[in-house]
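Below you will find the structure I want to go over with you.
One protein chain is absent from this view; the other protein chains keep their places.
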Amino acid sequence: MERIRLGMVGGGEGAFIGEVHRMASRLDDRYTLCAGALCSDAKKAASSALSIGISQERSYSTYQEMASTESDLVAGIEVVAIVTPNHLHYPIAKEFLLAGIHVICDKPMTIDTQEARELIDLAKTSNLMLAVTYNYSAYPMIRHARMMIQSGELGELRVVHTKYTQDWLTEPLENTNHKQAHWRVDPKKSGVGGCVGDIGTHAYHLSCFVTKLKAISLCADLSSFVDGRRLDDNAHIMIRYEGNTKGMIWSSQVAPGNGNNLEIQIYGDKGGLVWRQEQPNELIFTPINKPGQTLLRGSAGLSENANALSRVPVGHPEGYIEGFANLYREIADALMIYRSGKKPSSGDILFPTGEDGYDGVSFVEAAVKSNNKGSVWVSL
Amino acid sequence: MERIRLGMVGGGEGAFIGEVHRMASRLDDRYTLCAGALCSDAKKAASSALSIGISQERSYSTYQEMASTESDLVAGIEVVAIVTPNHLHYPIAKEFLLAGIHVICDKPMTIDTQEARELIDLAKTSNLMLAVTYNYSAYPMIRHARMMIQSGELGELRVVHTKYTQDWLTEPLENTNHKQAHWRVDPKKSGVGGCVGDIGTHAYHLSCFVTKLKAISLCADLSSFVDGRRLDDNAHIMIRYEGNTKGMIWSSQVAPGNGNNLEIQIYGDKGGLVWRQEQPNELIFTPINKPGQTLLRGSAGLSENANALSRVPVGHPEGYIEGFANLYREIADALMIYRSGKKPSSGDILFPTGEDGYDGVSFVEAAVKSNNKGSVWVSL
Amino acid sequence: MERIRLGMVGGGEGAFIGEVHRMASRLDDRYTLCAGALCSDAKKAASSALSIGISQERSYSTYQEMASTESDLVAGIEVVAIVTPNHLHYPIAKEFLLAGIHVICDKPMTIDTQEARELIDLAKTSNLMLAVTYNYSAYPMIRHARMMIQSGELGELRVVHTKYTQDWLTEPLENTNHKQAHWRVDPKKSGVGGCVGDIGTHAYHLSCFVTKLKAISLCADLSSFVDGRRLDDNAHIMIRYEGNTKGMIWSSQVAPGNGNNLEIQIYGDKGGLVWRQEQPNELIFTPINKPGQTLLRGSAGLSENANALSRVPVGHPEGYIEGFANLYREIADALMIYRSGKKPSSGDILFPTGEDGYDGVSFVEAAVKSNNKGSVWVSL
Partner (left out) sequence: MERIRLGMVGGGEGAFIGEVHRMASRLDDRYTLCAGALCSDAKKAASSALSIGISQERSYSTYQEMASTESDLVAGIEVVAIVTPNHLHYPIAKEFLLAGIHVICDKPMTIDTQEARELIDLAKTSNLMLAVTYNYSAYPMIRHARMMIQSGELGELRVVHTKYTQDWLTEPLENTNHKQAHWRVDPKKSGVGGCVGDIGTHAYHLSCFVTKLKAISLCADLSSFVDGRRLDDNAHIMIRYEGNTKGMIWSSQVAPGNGNNLEIQIYGDKGGLVWRQEQPNELIFTPINKPGQTLLRGSAGLSENANALSRVPVGHPEGYIEGFANLYREIADALMIYRSGKKPSSGDILFPTGEDGYDGVSFVEAAVKSNNKGSVWVSL
């Protein structure tokens, strides 16, 4: 089976998420990374390309050139991974969709919902895939949690608590040379949301994905604790989902001791579930009036989808890269269908797509709007 | 040193917290329980008294009789522990204060703030002690956390997250014979708050006690998930403390798998602290840019107050009863001062008093008010 | 019901375990501590007695005087708790048994098995109780583990791993004024075993108690890591139980970071159990081919005995003192039977008695013998 021809925009030297996408794409050997516009600085783009084995002729200085050239090649890239700062997602995705190339876009998908809607429509009319890497939704035990909820093991859902806390912006890192910090606190590059956009959207997506519930309204109290910071670095959000389910979301980048502490707790009238990203191989299930159970990735009795996304036996920990690679695997399956001239039916697709991307941006907009009006309730 | 003569109202057969107060009072051998009105049912009161070693002549059918008789005895009780359902706290406390007897009152102190203020005033003018058993504030590692914050080890406080979740009311237990459930969901006996009053107040008190911050305003989203339940069984609360510190409080009695899951997380610009009641001997300290530390009760380097409230060496777990007994120990110390004709200076008192009781009731009122107005922000 | 009249030998100022016994005896209000020979130093004995409420006329300078006088009193003590260094257990226990007084003896019961056998025989012929405080066997979840094994939930037992590790003797604490350290490393006061006697015996007893298996042989590798220390401070032991069950015991007092880390793991052909003393409210049960379960003290579905020894609901942690108090409660029940002129049938007694004390001493002797012969296998 011929490998999928993958391109990348962003992800040059010093980047974080680009390398993650690359490792994720390699793990199952389904992709060949063959083109890139890795950096807006042409020199850096070239040296970055060299270091990761992209040939010089397919290392581009601009994404426009890349889209145009690759779409003309017989064996040009079939899909592009966009791993730039947020504000560039939209123009780049648009360019590639217009060039007939599938898109894998990092989150948040765009700066605002208008852009998001436009990309969705464009992908639809072009019959192209638009995937968004809300990667945490692809951990096997998250998939198992979703199946359990779907099959009623928790009963009627009542409460969903999600938190995503980090500490790396506790100090004004943006005043140093730290590239990652710099654009994340800049409204021009990040959009209206800071922490709420960078990681709050992950938490929000995860809560909706696992429960299969839509959120209806929220009330947000955002803070910028670090002096001079223009975007929020801590977000407290109360949220209401459809069907009388209520939740809270806390995302923070100023909580010392929190590395990448994404956690979701879900309680229904028959039981509860707790999952922590930092120990992703475990899912705690607490059926009412019975002992709590620790469900382990790779163990007997898990759902088909959880097993399909599992690579090594129980007790051999899988982690962040494997979870991310699961998205790439599912995207590869979808792209094979496109290759064959068909289109995957939306029911078959579990990886996040444009609609999820839209919802995430909508969440950020709503949180900021709520906060700006005095932390009142706003609809989603 | 002569033991303190203690009386008890409430705490007859089938009660929960009364026996806890008794065990707490015994641990350090500072009290003699010598009188009681253990039950409104006279027969049960007598048999309860018999079973715990209270003589028949000092087992009373009514608390009024008890207050009156004991205050006339040469060696009558010096202090009474009130462990009845909430709505009786006020009349009983008032009766004993009027009779010149010190009061230890379970929480929430009263049904409303008016009653609370009245008791505070009465205690003040009578020169009597009014203690409220927010027992979680007396765990050694909570005391250590408070000292660390006071001494600046966390820097300027930014975020405080407190949750207190249980599962015992997930089902409509009040429709059975379950005595504890029955009064807790009855507005006449519990007051306007259900879960928020029963355990939310513990969380609230703990957050203020540890941080030494006052809360300014809150926004509450209360739910009664169980059909027909008239009081909240789940509370989501966003809160703002003085000095730009923000927090969230989640209390629930419908979260399957949660036994008595009180947890507090506090983050400042120099570090974080996490404490969990179910593992109370540990305090996680995460100074910024350094490895996280697990501080253990009984280990070297703790604050004086933490050590003073510790009974056995590190690794020998202390628990709920020991924590509760710490309050009784500190109250005994205070009562010794009263015995000597003096009054403990408020700065010396770490155990919760009437003002803390007032604040707790005020918190419940504010949460219910916020919720009833559509989950808007209200001042505290 | 009249409280049991308790006396104590040892446990004066600066002692550790004496105060534990006292707190344990108070928790359920079944005992009155009314006499003591708390210290060999007469002055200290008197001041210690004063501080814990023993009247001066029943504070004795010698245990001999105490035994003799108390046995003559109409309301003399019914039972004595012996909480001295090891080498004194035997003469004191003998004295009180001869005086017709029941004995609660700390562990190890004696210095050698000959003494142990003598005490057993004496108690038997005198129709007196001889209890030994292997306190860890009285935690509710340990009792539940025992019931599970007895009822076959683990199948045929294969492997039992027990460790008991501490760190307080990592440095030569015996060269300071540390009273506890001093006698523990002195062969004259501790006997032939150091760490293996002080805590190894706890591990050994626990393994036999929970599994109901007798040990057959062992092979021990003892070390005295601290320069100049004459007794072992670390013990590695391989052990064989009856019925082809095998085990390892590791006890250490030189393992930095280990407070009181007693842990037992038991595996049969149908499942496993893990219990850790530092989190005694949890018992991990791993039935084969099913998710692991966390069984919680106070939760639904536990065995009768576990529930009987539980004081507060699930999630309200109980600890070391409560566990110890469970022994005192069961001993009180037994003493009530003696009081009534009968004798508890051995099948009703779950607390450790003279035979358990003998086995513990026998274990120490075997371990030392094995080690001295070059760490060979010796029978038990």
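As written, the chains take the letters A, B and C, and residue 1 is the first residue of each chain.
Definition applied: a contact is a pair of C-beta atoms (placed from the backbone, for glycine too) under 8 Å apart; a residue touches a chain by one contact, two chains touch by 3 or more.
Quick caveat: nothing in here was measured; it's all calculated off a predicted structure.
Annotation: of A:Ser55, A:Gln279 or A:Ser379, A:Gln279 touches the absent chain (contact as defined above). Screening C:Gly53, C:Gly100, C:Pro287 or C:Pro344 for touch with the missing chain picks out C:Pro287. The residue touching the chain not shown here, chosen from C:Asn258, C:Ser310, C:Asn326 or C:Thr353, is C:Asn258.
Residue in contact with the omitted chain (choice from C:Asp167, C:Glu278 or C:Glu322): C:Asp167. For chain A, the residues touching the absent chain in the complete assembly are 1, 3, 16, 19-20, 22-23, 26-29, 52-53, 166, 168, 258-261, 277-281, 296, 298-299, 311-322. In the full complex, the hidden chain is touched by chain B at residues 285, 289-296, 299-301. Against the chain not shown here, chain C presents residues 158-159, 161, 167, 170-171, 219, 221, 223, 225, 234, 236, 238, 240, 244, 246-248, 250, 252, 254-258, 265, 267-272, 274, 284, 286-288, 292, 374-377.
Criterion: only the chains that are shown with their structure count from here on.
Chain centres defined as mean CA positions place B nearest to the mean of all protein CA atoms. Distance from the centre of chain A peaks at C, each centre being the average of the chain's Cα atoms. With centres defined as mean CA coordinates, chain C is found 35 Å away from chain B.
With each centre defined as the average position of its C-alpha atoms, the distance from chain A to chain C rounds to 55 Å.
Under the contact definition stated at the top, the residues of chain C that touch 2 or more other chains are 296, 299.
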